[in-house]
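Shown here: the complex without one of its protein chains, the others still in place.
Showing chain A:
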């Protein structure tokens, strides 16, 4: 689509809104673009399905579905049929982590990704830091029976931040940026990195001691994954400091 900022529609021409001032049109952010793209693809899919049904002999009615607003089709037995409600997955339910395990999984993965990219708040601190600094509430937990590994990993990350030193959350809040792409200046980088390294090492040591004393298989697996993520955060910290 080549329509960038070139199209500027002056609202003064709309008679309905005479009091509007000139709004600055900002390009949509990346997330919004993704949403727009997804919506467009869904609409294309709906149109294609409806076209196929029309060719099969269904009738296109003049009414729309109450739930989703798609045009209704009627088959030869006079039964109404809504393509989007009955065939495609719902648009909104898909993204609700409480209803959909996939959504929960993708949400957890997103947070992990945000945790591992520089400059990182270290992984164990992410959920605690993020939740305490932003929403203050708990992260909605994915259903463990559907996504054992990552969900368990996510869950396992939570209990440790409760126990250890209160210095860690404070460090987390000071250095937790909400967006991974934002990177601080190099002058402030060094002390920040050092603190992060220290925190990660502390966590690593604690995990090792826990691992030595753990008796259950589950906990050991979780602690191992914790150690892995600590190691990878240390690596990325080292890369950043170079």
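The rule we apply is simple: a residue touches a chain if its C-beta (ideal position, glycine included) is under 8 Å from a C-beta of that chain, and two chains touch if they have at least 3 such contacts; residues count from 1.
The working rule: contacts and distances are computed from a predicted model.
Participant: Of the candidate names "BING4 C-terminal domain-containing protein", "Thiamine pyrophosphokinase", "Bardet-Biedl syndrome 10" or "Testis-expressed sequence 10 protein homolog isoform X4", which one corresponds to the UniProt protein name of the undepicted chain?
Facilitator: "Bardet-Biedl syndrome 10"
Participant: For the chain that's not shown, point to the residue among A:38, A:61 or A:113 touching it.
Facilitator: Candidates A:38, A:61 or A:113; residue touching the omitted chain: A:61.
Participant: Determine and list the chain A residues touching the chain excluded from the picture.
Facilitator: 1-3, 6-11, 13-14, 16-17, 20, 22-25, 28, 43-44, 46-48, 50-52, 54-55, 57-62, 64, 69-71
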